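One structure coming up, written as structure tokens, with questions to follow.
Of the protein chains in this complex, one is absent; all others appear in place.
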Amino acid sequence: MKPAPFDYRAPASIDEALPLLVLDSAVLAGGQSLVPLLNLRLARPELVVDINGIAELDYIRAEDGALRIGAMTRQATLERSELVRERWPLLHKAVELVGHPQIRTRGTVGGSVAHADPAAELPVALTVLGARYRLRSPRGDRVLDGADLFRGPLYTAREPNELLVEIEVPEQPDGAGSGFAEHARTHGDFATAGAAAVVAPEGHTAIALLGAGPVPARAEAAERALVDGAEPREAAALAARDVEDEHRRALCAELARRAIEEAMA
Amino acid sequence: MTGRLAGRPLRRREDDRILRGDTRYLDDIDPPGAAHVAFVRSPFAHARIGGVGVPDELDGVTVITAADLEGRARDLPVQGIEGGRVASEGHPVLARDEVRYSGQPVAAVLAESRALAEDAAELVEVDYEPLEPVLAAGDSEVALSEWRRVSGDVDGAFESAAHVVSASHALPRLAPVPMEPRGAIASYDETDDLLTVWVSAQDSHRQLAGLAAVLDRPEESIHVIVPDVGGAFGSKGVVSPETAVVAAAAMATGWTVKWAEDREENFIASYQGRGVEADVELALDGAGTMLALRARIRADLGGYLMPTTAIPGHTTAMLMCGVYDIQAADVEIMGMRTNKVPTGPYRGAGRPEAAYFVERTVDVAARELGIDPLELRRRNLIRDFPYETALGWTYDSGDYVRCLELAEELVKPERHSDDTRVVGTGFGMYVERAGGMFETAVAELLPEGRVLIRSGSSPHGQGHDTTFAQLAADRLGVGIEDVELRFGDSKEVPRGVGTFASRSVAMGGSAVVLAVDALKEKLRELKDPPPGIRASARFESDLVFSSGAYAAVVEIERSTGRLRVLRLVAVDDAGTIVNPLLAEGQVIGGTAQGLGQCLVEEAAYDEEGNPTFASFLGYSLLTAAEMPPVEAAFVESPSPLNPLGAKGIGEGGAIGTPAAVANAVADALGGRRVDPPFTEEKLWRALREAGP
Partner (left out) sequence: MRISVEINGRAHEGDVEPRTLLSDFIRHGAGLTGTKVGCEQGVCGACTVQLDGEPVRSCLMLAVQANGRALRTVEGLAADGELHPLQRAFHEAHALQCGFCTPGFLMSMEGFLREHPDAGDEQLREALAGNLCRCTGYLGIIEAVEHAAREMRGDQVEAD
């Protein structure tokens, strides 16, 4: 299908963009999620605000030990970043699995977060890394953690007049290992299930499942069990215990086990 | 085949302009000032239509409903099946007072652009009164087609048999998904009373015949042009309701009218394949000789009969003895009406279903009798040809023993079970009908000793141009560059039958060769033949029968149920092979579709009759990353029925693969029944039930 008609603006700065964000406007970042919806007429905004021209949103840098990613950073840029590969390897593993190279050329980190698809890799990896998200509106900034940002499938706490501007990822503990495992029907297809894990020698553990619930959520019982010395298989079973369908539960547990073992290797 | 060129793996002449982007598929044709069509389609699986309202504010837009086409367009025709009954009511081009499937076209909106037509289509008000849909063939009370044949003393054989084996199978519907969706452009010249239609189709002939029937016009008053076609796999054979509407709209308005189907429409409204269930019984004696076969087959045909909807089911029924010497058979097929899009021929068109039902049952029998599945097959394979089956077809030639032997040798069977995985091996043999009816060609002398061949066959990726040129050049003793082929334009090529049922080399190729021979005959008598001399040929033949043996080794991961095909072997006997490179390409391509059927493809409707497969999110296709190693080999049992000895290779991959993979999966699961697609969930549960 062709999209329903809409108006279009391409602001050159965040300040220029903000007044344009109203209830019936849609933010066009990478377009890899929004344009398919436009093309099916499932999204019918009155105004499309194209933020691809906002250069000040495109950056990756380490500041005071934390990683700061501008919302318009392309997934391909994240994938190529040596800084990210060395110090936040889980993000590198996750972004490599996002769709296909052509998708990653345009798709953005912020776009993936704001779209909040429960089958998406970046939100679950960022959740495991304890990321925080900066939203800006004409009234100012607020910073949310993942639990407050992700509210449901394809639904975040971002108000219509807010723009996601930055993702901040805290420094990871020394010697932390990471693992990401996912499963899809065909290569590059949306993941049907997955798991991300970070395990550090002195006890820090973070585990989250992909596609197991409405939002990416830390599997706290599993994390505690692992810290207490449980085997990866046991911790994985705990992580998946709330998954209703038997097969999905087994699948999630298997993927969690792989992610945990990779992180502990 | 040994010729100078025929039999050699020549690369294709067609490739250069494709690689350079210099192609013209339907949507690449942009007639200036054309009116673009968007269809209003039913959102309900079953509903009465009270009326269609067009709001006044739709300026610059034309809406066409069934009422506007009264007296201008008839329902699509319906083809019968030999020895069976098929209902006569065909598919209306636009719905009148009822819709019978979600996606059925109700009205056509014409505007300056597709986007504007879609905007207007949203405003058209259709008064639907939803009705309860029938979504399973088993729940339907309306049979649109029926066929039964009883041959030999079936009851007696079953009564006296040492073993009676029963097995039930179900194959879900599949979507053909050519990469290029459908489309048509029509333009009407009132002065000459000539309707010109460009259509993405498998051939011009059936479009021509269909349009002539629907629009009630003589064929001479219609000019059909088939441009480059981006795949079809059976789905672009007969005329579609949409094409008929485009043509009727062009005649009614005087405009050039264009419809370029989008992917969503192609998924929901293009007719589907398979959708059949079968209960099969096999009677065997103590030594494992097959005595008789009974089959009750039920097909889910959809809401209407498209012209060829009843044909695949009939083909399945006729092939239910498979490659085995079974003298007595009782086969019945009922095609039931449901509130889904119609089914029709899709790569294999009835043969994959037959191969699946027979080969799975044979493996069940082998397990029950405690005989090795290959041994059971060997004891029963047809060895002498021609062979007349109990069901009525005559297999012209074959070497089933050799195909099976070669498949076993190449696949290297493997069977294994441990904590983490199970590995199984399975075989699937097939025999399939190809060719038949007639095909035509005209050979014309051009300047400088070159020759133009106009062929009734029509390509959609198979490489007809190169293949036929190889045949003609050999026959003429000229270089391949001196042979030119023409396809697809109804005013340029002789009226023929078309491209489907793997018939092009056997029928079209034979016609080319005969036309060339006839031209040579004419030229021999002339001292200085002027360009323009023509000779035509019409080659007629009974069906030819390709066959083969496929084998697969599969691995199932216990923890997730994930299926991996470790390797696949395809042994096909399509008689004489003219171009082994292109033939192998057909096999691999067919195999990928067969694997898709096994691993990920299923066109499922939800409980309300809405398609769950309206996009690639709901219907998966395999990617390069999923393809296993495939080894293709050919056995050549020439057919006595045509000058080339050729049969058909276009569909074997889609026919043999599902049977082999299904048997491999069953082998790995200790015989438990699982129907395709073999999803992880199904396999995981089956493994748990089967125990370690």
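Chains here go by letter, A and B, matching the order in which they are written, and residues are numbered from 1 within each.
The definition used in the following text is that a residue touches a chain if its C-beta (ideal position, glycine included) is under 8 Å from a C-beta of that chain, and two chains touch if they have at least 3 such contacts.
Since this is a predicted model, take the numbers as computed values, not measurements.
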| item | value |
| --- | --- |
| Selected residue (touches chain absent from view) among B:Val177, B:Val341, B:Val423 or B:Ile577 | B:Val177 |
| Sole contact to the chain not displayed, among B:Gly90, B:Gly230 or B:Gly456 | B:Gly230 |
| Chain not shown: contacting residue from B:Glu242, B:Asp262 or B:Asp325 | B:Asp262 |
| Where the unshown chain meets chain A, residue by residue | 1-8, 10, 28, 31-32, 35-36, 38-40, 48, 50, 52, 76, 99-103, 105-106, 186-188 |
| Residues in chain B touching the chain absent from view | 11-12, 14-16, 18-25, 27-28, 30, 115, 177-181, 228-231, 233, 262-263, 460-463, 581-582, 584-585, 588-593, 615-617, 621-625, 627, 630, 653 |
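By our rule, only the chains that are shown with their structure count from here on.
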| item | value |
| --- | --- |
| Whole-Å gap separating chain A and chain B, where each centre is the average of the chain's CA atoms | 43 |
| Footprint of chain A on chain B - complex, ascending | 113-115, 118-119, 262, 264, 559-562, 600, 615, 617, 620-623, 625-626, 680-681, 684-685 |
| Sites on chain A touched by chain B in the complex | 1-5, 40-41, 183, 185-190, 246-247, 250-251, 254 |
